[in-house]
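All protein chains of the complex are present and in place, except for one that has been dropped.
Entry: chain A
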């Protein structure tokens, strides 16, 4: 489903990602964890070329793009194979909740308005926000906006969904509602998900695989059990346990 080979991302002198190699199979939920500023978000953004990688090959859903030779058209195709949920929701401010969800269906999939609306209503029901269909983003809470953001990512109808710290801008009370929606999504759909998160408890519950990124390298990879309990890497064990300990629920 996803294959990343020798991905490198350099920003001027600064090397953000050094040599990333990952394979993710269809339907797998992968949590990307690690300290802030180690390139987790950058890595995710390289996958849909919101950040242009310097080197390496990205294969998603059978379509391969080489960073060095990527054309505009390649990038366009690659982007249609992924959907993204953003840290700051990034709902289109001039469109209502339902229009946001309909947008990719109308502009990219060229569906009719009626068909798009029908699907959008279903998706809004799924995230429990049908009553907000005509609300503008600024009329909704952060949690609601993010749930609409997730519905919109579903509407892209890609097999891969990238979550870029989906709960980091939410106040603690709203985190749960968003995580619940993501969990439900992971359980119900056979979508491949890459989730950058600091919510260790959530990652443990939802992920099939966890990847620990540090200083632009993959420092460790494994099932949640391997990472949380049997990790031989002292650094990773310290990190996950420290972050988990900071979580009030686990104290």
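As a convention for this text, contacts are C-beta pairs under 8 Å (C-beta built on N, C-alpha and C of every residue); 3 or more make two chains touch, one makes a residue touch a chain; residues count from 1.
The definition used in the following text is that contacts and distances are computed from a predicted model.
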item: Hidden chain of the complex, named as in its UniProt record, picked from "Ion-translocating oxidoreductase complex subunit C", "Phosphoribosylformylglycinamidine synthase subunit PurQ", "Putative amino-acid transport system permease protein" or "FIST N-terminal domain-containing protein"; value: "Putative amino-acid transport system permease protein"
item: Touching the absent chain when the full complex is considered, from A:1, A:15, A:70 or A:108; value: A:108
item: Which of A:40, A:111 or A:152 contacts the chain that the document leaves out; value: A:152
item: Residue of A:94, A:190 or A:232 in touch with the missing chain, whole complex considered; value: A:94
item: Given A:4, A:20 or A:83, the one touching the chain that is not displayed; value: A:83
item: On chain A, residues whose C-beta touches the chain left out of the figure; value: 48, 50, 76, 79-80, 82-84, 86, 88, 90-95, 103-104, 107-108, 136-139, 152, 156, 162
